[in-house]
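Please see the structure below; I have some questions.
In this view, the complex is presented without one of its protein chains, the others remaining in place.
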Amino acid sequence: MTVAEPTLDVLSVSNLKVAYGGNLAVNVDALTVKKGEIVGVVGANGAGKSSLVNGLAGWSRGHARVTGQIKVGDLTVDNLPTYERVRSGLLLVPEGKLVFSHLTVHDNLTTAFDPASNDGRRIYAREEVYDLFPRLKERRDHLGSQLSGGERQMLGIGRALMLGPRLLMLDEPSIGLAPMLVSQVLHTMRTLAQAGLSVLLIEQNVKAALEVVDRLVLLERGTIVMQGSASEMANNPRIAQAYLGAHA
Amino acid sequence: MLTQNRVLLPIIALLVYLGPETLGGGGSVYAAFVLIAIFAVMAYGLDMIVSDLGEVSLAHTVFFATGGYATSLLSTQLALNAWLTLACSVAVAMTLALLIGLITLRLREFVFSLVTYAVTVVAMTIAANWSFLGGSDGVRGIPTLDLSLLGMTLKAGNDRELWPYAFVALVITIYLIQRFRASRLGAAAIMVHLNPRLAIMSGIDPARVRLQVFVFSAAISSVAGWLYAYQRAYVSADLLDNYFLLLMLTAVVLVGKRQLLGPLAATALILVQEKFLSFGGYNDKIVLGGVLIMTLALFPRGLMTIPAAILAWRHRRRH
Partner (left out) sequence: MNLLQQIINGIVIGHAYALVAIGWTLLLGVARLVNFGHGQMYMLGAFVTWWAFAKAGVPYELAIPLAMVAGAMVGLFMQRVMLKATFEQNLVSIMIMTLGFGYVLHGLAALIFGSTGQILDSPWSAIEFEFGELWLTAQDLAIVVAAVMVFIGLNKLLNATRYGRLVRMVAEDPKLAELAGINVRRIYYGVFAFEGAAVAFAAGMVAPRTPILTSMGFDEVIMTFVVVVLGGIGSVRGSYVAGVGLGIFTSLFAALVAPAYTTAAAFVLLIAVLVLRPKGLGAGGGAH
């Protein structure tokens, strides 16, 4: 299409509160992600990063109470159960257990539904996932439990891609990964973003995140204390001091 | 809390004791009260396991029946007095519980429940077929309760005379449950239930705690069986009927977990419905099962959460 489309926010969040029991873990007034943008969310342990994306997906391994408005494109999803949000294009690759250990790689790459292909979403077929991650193709008959950390990340991302995401949320993909693999995973994100995918990236590894994100958001105790473009934030003394530390 | 009030509890106890007289003192009223007391005691045994330890034992009907059968056989064939039959009932039940407990020691919870259920079904077959236990006819002609001791005549020839003994048994049971909950074993049971890893790190052996609670609970249910034998004057395989199991389970979950007077109140409600508002045998089954299902589906923590739920709902509506 040659006519310029209005840039719609793929994700728009307002007044998001996530509480566990009586404890308010997330209190975000506003957060947006544009189409094709990679937004990084960084912060110390316990800052509420995981709670944020879990809350957006309507998902939790515990008992979370989530209130606020969440829109994917112009569809309101905050009143929908997790699987409906997934169907509308909001995908989360969680932290911790993210693949099915008792299923093979091939079986893990199964879609629960056939995503609608008419609203501009890029749906990856299994073969395309294998092209993107050749390692997975090599190990297609291996069980999820036999994969290394990096391969599991690839598998988690691969399955998400098959569901035609509009926004892909990744919760700390670099944990436990060797630096080279971290780089590989994050640069794959760049490639996907260039094809139109929007990414919300949770990362503890700020340095690695700064290399791929367009925008960075700093979360402290559940609230956004700072946000800006990658270059702005990289030069910000607060970020440099607190998180880049001696490795800057 | 209601049950920690030292003045209120004795008053309630007194009111309950005088209950039958107050309600006319007729034979059927006394029978109702006696049965409520007996089945409540039976239910309290299960209460320890389900509410405190958090496990579903489906074998407590067997312990109940053990009390009934031991009592009937020993009193009819060996003419043992009620104190001895009581001791033997408890001993046999505890031995059986120990056996089952040891076998199921390291099994997953639901396998434990399966095994206890299987024990009950197998016991049903054995009780109905084994001539030693009277086969399908059961054991008849059980003498009336005679706890005479040291020159005091303590006999009970009918429900009216049986009531004080049933009442005392009930009070002692409730007292034991309260003491258990306040004891170290009771605290250990809760920890094993809610946080087994923490329990182990605190030096508690979960297997041992489970075994102890299981055996103790079996003893309590067997006392109910002991008394029931004297009340009904005959026992048969029907003591192993699922009815008692459903009755116990409903009594334990209806009011709420770990409520001291919960099982008693629930047992009373159920038996009153049966005796005075019955819709017929099979319909009552459906009512009892239905009540159990509805309670757990709608109020998993028991009916006493209803007031709190209503308040929370009104609070949410206002905001």
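Letters A and B mark the chains in the order given here, with residues in each chain numbered from 1 onward.
The working rule: a contact is a pair of C-beta atoms (placed from the backbone, for glycine too) under 8 Å apart; a residue touches a chain by one contact, two chains touch by 3 or more.
Note that this is a predicted model, so its numbers are computed, not measured.
Checked against the full complex, the candidates B:E109, B:D137 or B:D205 give a single residue touching the omitted chain, namely B:E109. Touch with the chain omitted from the figure is made, among B:A118, B:L149, B:A233 or B:V272, by B:A118. Contact with the undisplayed chain is limited, among B:V50, B:A169 or B:A199, to B:V50.
Although one chain is not drawn, the whole complex shows that of B:V62, B:L245 or B:L303 it is B:L245 that touches it. Subunit A residues in contact with the hidden partner, per the touch definition given at the top, are 57, 59, 61, 81-83, 86-87, 91-92, 94, 97-98, 100-103, 107, 110-113, 159, 163. Within the entire complex, the positions of subunit B that touch the omitted partner chain are 50, 54-56, 58, 103-104, 106-107, 109-111, 113-115, 117-119, 121-122, 124-126, 129, 242, 245-246, 249, 253, 282-286, 288-290, 292-293, 296-297, 300.
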